[in-house]
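Worksheet: the structure to be examined is printed underneath.
Of the protein chains in this complex, one is absent; all others appear in place.
Right after this comes chain A.
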Amino acid sequence: MSQVFNRRKIKFNQKNKQQQDDKLNSNPLYPNLDQNLEVLHSLYKDCSDVVFRSFVIADQTKAQLIYIKGMSNIEEVDSNVLTPLMQKADQNSINPKVLIEQRLSVAEVTRIESFDACIDQLSIGNPILLLEGDQQGFALGLSKWEKRAVEEPTGELVVRGPREGFIESAEVNTSLLRRKIKSPQLKMKTLKVGRYTQTTIMITYIEDLSDETLIEEISQRIKRIDIDGILESGYIEELIQDNSYSPFPQVLVTERPDTAVSNLLEGRVVIIVDGTPFVLVAPTTFYSLFQSGEDYYHHFMIATATRWLRFLFLFISLLLPSLYIAIITYHQEMVPTTLLLTMADSREAVPFPALVEALIMEITFEGLREAGLRLPKQVGAAVSIVGALVIGQAAVDAGLVSDHMVMVVALTGIASFTIPRYNIAIPFRMLRFPIMLLAGTFGLVGIMMGLLAILTHMSTLRSFGVPYLSPMAPMKGRDMKDTLMRAPLWKLNTRPHLTGEYNKYRQDSDQKPSPDKGSEGE
């Protein structure tokens, strides 16, 4: 099996190499316009969205304008390219290149010398201008296609904080970052990935803050990718993460520019993928997945309190059904007598063991959640009514489950929504089920076994060389100020340590406001 796999891999690599070689000896344009057109026509055969427009520059030189419908700004092409160029020349036999320099009122004009460059420019929406008797063409920076406006990200809502979110266009996304970080030290490296899609991927970092080896490692991993297409940053995430079999996300995903910027300022690397509003942040740790942008905009006390609340509800979302099962089937002595009696009362008519009861309800709830996500908005209300009935009193009246189980499931459901990042809530939602089985089989001992297994697994994880559970394991005292608690901003003097050498101090120390400061003016 593995031999076959290896052989296939070798074949793959050979093919790859060939492709790369082709690219290097990129075929240059011919001096003859008709010859060039012939090649382009054959390349874009049956592409009805590619427009070839031939015209004559100043009644003298034959020229061809090529663009893709819907990707270029036609009005500007009309007014700034065609109109000035088609005017009659003042003198006879003027060099068309000079004419272009004089008359073309387009900001971005690049010279292209090969057919590959031609295709590249066309596919990002830039019209191409080819001239008779010229071996170089012009790519005009007039791309314009339909894109969404910058809106509030729906996945990460905040009460206080900027209301802008990334959109599908990588250019707009980089501009959002640049608007927040004015320093030229914000660097962006562009890569193209995907055999057919040629998706733009930008590795964004701040020079001097990010470890150079880290940037090198990330770009190496991205360059290694060779697949047909990249449609979302999830593709990249799955292809570059350290441990593929782990249910835990090893890359942070965000839609918010402010979150991305704060991560950049901590020395992390942001990966922007064209075509999706979700950018990746690497490396990441378990605790940073529990930080919400809002933690830093509110008072540090409430931010700390909400963090604790999140951790509490994390445990509830992972363990509550299991604890219920374990206690009700194995450890009845742990329940206060009065509560046990009411529990026994409500379970009296239920025909299933507690484990089956819990599984029925939890699976129903997960199903309802999934249905609610995918349904068109018009029928959404119907589902929530039916869902409320299914999880609610009807299930109890039908004798399928007990009252307490409904309560447990509802609380678990709520708990998994309190976690600020969707992707870290998923593993806990999933792991709930094996732990429920363990609880139904071994009671509390089983729950502890499950927890230990999860903890062991988590402590083996690394995200681009950073231990997943740091700064807890390994313990780094200085970085603890922003994990379980959020220290006041004037205390957050050092950057969290990721790997290797790092730029330690991020602000001047001793900035706590007090009366004797700020009195310099007097």
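Simple rule for what comes next: a contact is a pair of C-beta atoms (placed from the backbone, for glycine too) under 8 Å apart; a residue touches a chain by one contact, two chains touch by 3 or more; residues count from 1.
Please note the rule applied: contacts and distances are computed from a predicted model.
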{"item": "Protein name (UniProt record) of the chain left out of view, among \"Lactate utilization protein C\", \"Putative DNA modification/repair radical SAM protein\", \"Spore germination protein KC\" or \"RNA polymerase sigma factor (Sigma-70 family)\"", "value": "\"Spore germination protein KC\""}
{"item": "Touching residue (missing chain; options A:R307, A:R347 or A:R495)", "value": "A:R347"}
{"item": "Identified contact with the non-displayed chain, of A:S219, A:T304 or A:T441", "value": "A:T441"}
{"item": "Of A:T337, A:T456 or A:S514, the one touching the omitted chain in the full complex", "value": "A:T337"}
{"item": "Positions on chain A contacted by the hidden chain, ascending", "value": "245, 328-330, 332-333, 337-338, 340-341, 343-350, 353-355, 396-397, 399, 434, 437-438, 440-441"}
